[in-house]
Structures are given as structure tokens and as C-alpha cells.
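Of the protein chains in this complex, one is absent; all others appear in place.
In order of appearance the chains are A and B, and numbering begins at 1 in each one.
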Amino acid sequence: MELFLQQCVNALQWGSFYALIALGYTLVYGVLRLINFAHGDIFMVGAYIAFFLSTAFMAPDGLFNFSREFTLALTIPLTIILTSLVGVTLERIAYRPLMRKGAHRLYVVITALMCGLVLENGNLALLGASRKTLPVLLDRSVYFLGGITVTNLKLWVILAAMLVFSGLHFIVTKTRFGMAMRAVSWDKFALPLMGIPLDSVIVFTFILGSGVAGLGGMLFAMSYPVLEPYMGVMTGWKAFIAAVVGGIGDIRGAFVGGFLLAFVEIMVAAFLPSTFRDLFAFSILLLILWQRPTGIFGKPLTNKI
Amino acid sequence: MPLLEITGLTQRFGGLQAISNFSFQLEDHELVGLIGPNGAGKTTVFNIVSGFYKPTEGDIVFGGDRINGLKPYQVTAMGIARTFQNIRLWNDLTVLDNIRLARYSWLNYGFWSAVLRLNRYRQAEKAVETKARDVLEMVELSEYAEELPKNLPYGLQRRVELARALAVNPKLLLLDEPAAGLNSTDVDGLVRHIRWIYDECKISIWMIEHQMKVVMSLCQRLVVMNFGCSIAWGTPEEIRENPDVIKAYLGDETL
Partner (left out) sequence: MQRYAINILFGTAAIVLVALAQAGILDKYVLTVITFMGINCIFAVSLNLVNGHMGEFSCGHGGFMCVGAYVGSLLSVAFFTNSKLFGPALFAPELAHFLFPLVLVGASFAAALFGLIVALPSFHTRDDYLAIITIAANYIIISIVENIDAIGGPRGFSGMKRVVNSMSDAADLPWMLIWTIIGLFVCVMALYRLMTSTYGKGISAVCQNEVAAEIMGVNTNRVKIMAFMVSSGLAGLAGALYAHVYGYVNAQSFNILKSTEGLVMVYLGGMGSISGVLLAAIAFTLLIEGLRFIIPWLNDVLHAANLLPASYELSQVWKWVIIPLILILLMQFRPEGFLGNRELTHVFPRLKRWITFR
């Protein structure tokens, strides 16, 4: 039982990472019906940006030599901003021209895949294969609750995911920009006629999605401080799967799907040989999709004649 | 024995009752119209008859066989063909291919014959080709055989859809608003074509149509639907005078 509860805490932490990435997938998908396959790599970029910023800020002989707390406080917003810039750049130079030309939507998806490859391999080519380690930004303190150990970082990660989710949910459901975002997904062509600036809505969506992924990358780097260029690949694919199982296009779905996937993975790894992790995790996802073909929160596909 | 007999048809989508206790009979070689205000459930009835929805309750008997619950392709193979309210052609296949595909149920060869080009394949394809050309000839579309439907004007697209339905050799043709979106010249041509098909092919036609000109000039009998129920039936003249129908279309003036 204690083992189970302990694994639940771990699953919550993993689920937070999946959820943070899946939210970005789902936001972009909800607006453009585009699977932004570069998103996992934007998560990786976020981790690297956090690494460069924090090492630069904390270098004892460097320009800044800030304290740890100050570095943390400064790195978080800067990482989010810089990562969202990367996301917006991709949209601007790769996706938008293609969509303007009226290319088939899968061509944009392939372009996104290619952008992801450029990001991860470009990183490898420029920075080399040596693994980077994020400096410690937060003192580690461990709490014991009954037989369960929880670190403060885990709690922060889970809390951050919750906060981001509530924030995004608020933006999408309550604000005018959120309303515009939902409107784009219904009818892209009617939107400009209603006087809503389509491009700003799209850029805003990319800012939100990439910013959240950047935050996720930073938190991931703080929890598992060894960075490598391909860290976003598997996590990215899996977060995408989580988003779809939740019902892609719905941010509640991304959130729930992320935790669900993490839960299944961690539990399989904990109680069965770990090589079975993918097998079971994906088989369960297949079963879920079999039963609910459009995901947990997805609306059923209707064929109107 | 009627060709098509619908008894006590009811269709619910979740909590919504789209069709309630709809009954209808259609004799052999008869041209009947189905009219009613928007949202009355006309297309839903067609969708059920063509097998796209499984009815919640009720029976549909076609030519003596009960057909509710059959898959759409099985229903088509029994001789019910239909057209769609918003044109549904295969836009990147040629007009000829569109017609040929309607013979899909009658292809008696499979993957291996197609790949190995067995004799069975060649014979079947020859038959399909002849049939498709005949149908195109019939609706005067032969010159467009190699065109893509998306490049044709709207009126011709409608006619291609009609041809595709005819290629099935239907006993019953369901036309869902065939005149929607056509200009008056096209409508005249359409009326001519439908009448010609009705006379020549000796089939039954059941059509949904809003344009009274078309309905009045073609149909021998009309059924009127409102809120999922049939509220009246009779000859066009009778329907025109029917107070319930007037109320359904114009609203209750006493209110």
C-alpha cells in the first residue's frame, strides 16, 4: 500500500510533465488542427534555455553572480519568454507560409516533424554530445508523510502543473482571447470577417503553448538535472498520445490524459518488469481509444449528411 | 404488395426524438414527394432507409425483405440508391470512375484477381465499364466522362450524382433535394431527367424537395412531415388545401 501511494506521488510528478507538454499540443491543435510535432523539442529547448540562463546568472566569476534564489526567480520568466519566442519563430517561418499556401494539413505536420529534427540535431551538432547539468537552484528538502517521501521539488512541479492548467482553463473559457481561440477552431474563414485578427490569435496560442512547454522543460531539468538533445523526443511523443487519449483540442483532456498515461506507466514499471512498460501502457491506451474513439473529453465524430 | 413499407419508425439520438412513429408505403413505380419544414426529419428518414442509421424502433420492409439494421452497402445492393442534399462525389476520381464505383457491390472479384489481372477481373471490369458508359449516355454526360467532378459546374455535378445512383440499377431511388442550389434552367432540365428516368427505367422515386414547382409537376403523391411525424398525405392538390400543412409551413395564425 505504501509502495502504491509512493508510486502515486511519482506518477503525479511525471504526469505533471506530460500534462505541461500535452497542454501545448492541445492548444495548438485546438486552434489550427495542427499536430505540432516539434513541441517535444520545444520542451527540450526550454530545458536548455534554463540551463544556459542559470549557469550564466550563477557563474561566480561571471557578469552577474546572482544568488540562487534570485537566479531561480529570474530564470523562470525568462525561460518561458525565450521558449515561447522559439515556438513563435517556428510558426512564423515554417508553418504559417505553408498554411497560407493552402497546403494539405499533413504537410504542415511533416514540416513540424522536420523542425523537431532540426532542433534536436542542431542542438547536438552545436553543443556536442556532452551532457549538461543544470545547477542546483532549489534546496532539496524531503518530507515524510507516513511511509511516503515527498521532495519539495515534486510538490512544486505538481503545483505548477495545477496552476498552469487552471490559468489556461481560465484563459480559454473566460477571456476574450480564449473565445477567439475557440472560434478559430470552429471556422477559420469566418473569423476575419467578424473582425478578429486571426494571426494574433494563432501567435498568442503558440506563445501560450511553447511558454508552458518551456516551464515544463525547466522543471524537468530541475528534477532530473542531466540534459541531452533527445530528451524531448520520447516525452513529446508520449505527451501527444496523452493529449489524444484525453481528447485532443480540449485542455481538460490534455491534463487528465497526461496524468493517466503517467499513472499507467509508473504502475506498470513498479509492479511488472520494466521492459513491459511501453507494451502495457500503449495497450491500455489502445483499449481506451477503442472504447472512446475520440478520447475521454473528445466530442464524438459525427457524420452529418 | 408495396415496394417499400415503413411502419412505426422511431429514431432517437440521445434524448432527441428525431422521428416518431412514422409510417409510409410506396407502391411499385410510383413517384412520391416528401416535404416539410426544415428540421422535420426528412433526411433522417432517408438516412435510416439507406442504412446509415439503425432505427430505434419500427420496421422497414423493402420488396418483401426486412432491411432495418442492414449495412448501407447491403441496402444498396438490394436496390435502393440515393443522392445527397449537399453533393457528395469523389472529387479526385473522374466522372466515369465515380459511376463505376457505384457498381462496387457487383464486383465478383477480389484483391488477388485485381492484382493478377485474372480473367474474372477482366470480365467484371468490362461489364462495369459498359454499364457506366450506358448510364452516362442516358443522362447526357458522356462528353464529361474523363473530367473531374470538382471542375464541373454545380448543375452537372448534381447530374453526375444522379447518374451514379442510377448505375446501381435501383428499384427505388431516393433523391434528397435534387433541385437545391440549381437555377431555373437547370431545374427544368432536372425535372425532365427525373421524369424520363421514371418513365424509362420503371423505377420508384421518393424525393425530398422544397421547390414546389418541382414537387407539384413531378409527384403523384406527397407526404408531409413536421417534428418527426407525418402530418398529412395525399395528391399535391389535396396537400395544397390541407390546413395542417399550411399551419406547419406558415405557423398557427390564431396564436
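We adopt the following convention: contacts are C-beta pairs under 8 Å (C-beta built on N, C-alpha and C of every residue); 3 or more make two chains touch, one makes a residue touch a chain.
All of these numbers come straight from a predicted model, not from anything done at the bench.
Participant: Determine which one of A:I35, A:I80 or A:I207 touches the chain that has been left out.
Facilitator: Within the whole complex, the residue contacting the unshown chain is A:I35.
Participant: Consider the whole complex, including the chain that is not shown, and state which of A:M58, A:V212 or A:I248 touches that chain.
Facilitator: A:I248
Participant: Where the complex has a chain not shown, which of B:V61, B:L101 or B:M216 is the residue touching it?
Facilitator: Spelled out, the listed residue whose C-beta touches the missing chain is B:L101.
Participant: Going by the contact rule already stated, which one of B:F24, B:F62 or B:F84 would touch the omitted chain in the full complex?
Facilitator: B:F84
Participant: In the complete complex, the non-displayed chain touches which residues of chain B?
Facilitator: Chain B touches the chain not shown through residues 50-52, 71-73, 76-77, 81-82, 84, 88-93, 97, 100-105, 107, 109-111, 114-115, 117, 121, 124-125, 128, 164-165, 168.
Participant: Determine and list the chain A residues touching the chain excluded from the picture.
Facilitator: 29, 35, 94, 97-98, 101-104, 106-107, 109-111, 113-115, 117-118, 121-122, 124-125, 237, 240-241, 244-245, 248, 275-276, 278-279, 282-283, 285-286, 289-290, 293-295, 298, 301, 303, 305
We adopt the following convention: only the chains that are shown with their structure count from here on.
Participant: Could you put a whole-Å number on the gap between the CA centroids of chain A and chain B?
Facilitator: Centres of chain A and chain B (C-alpha means) sit 49 Å apart.
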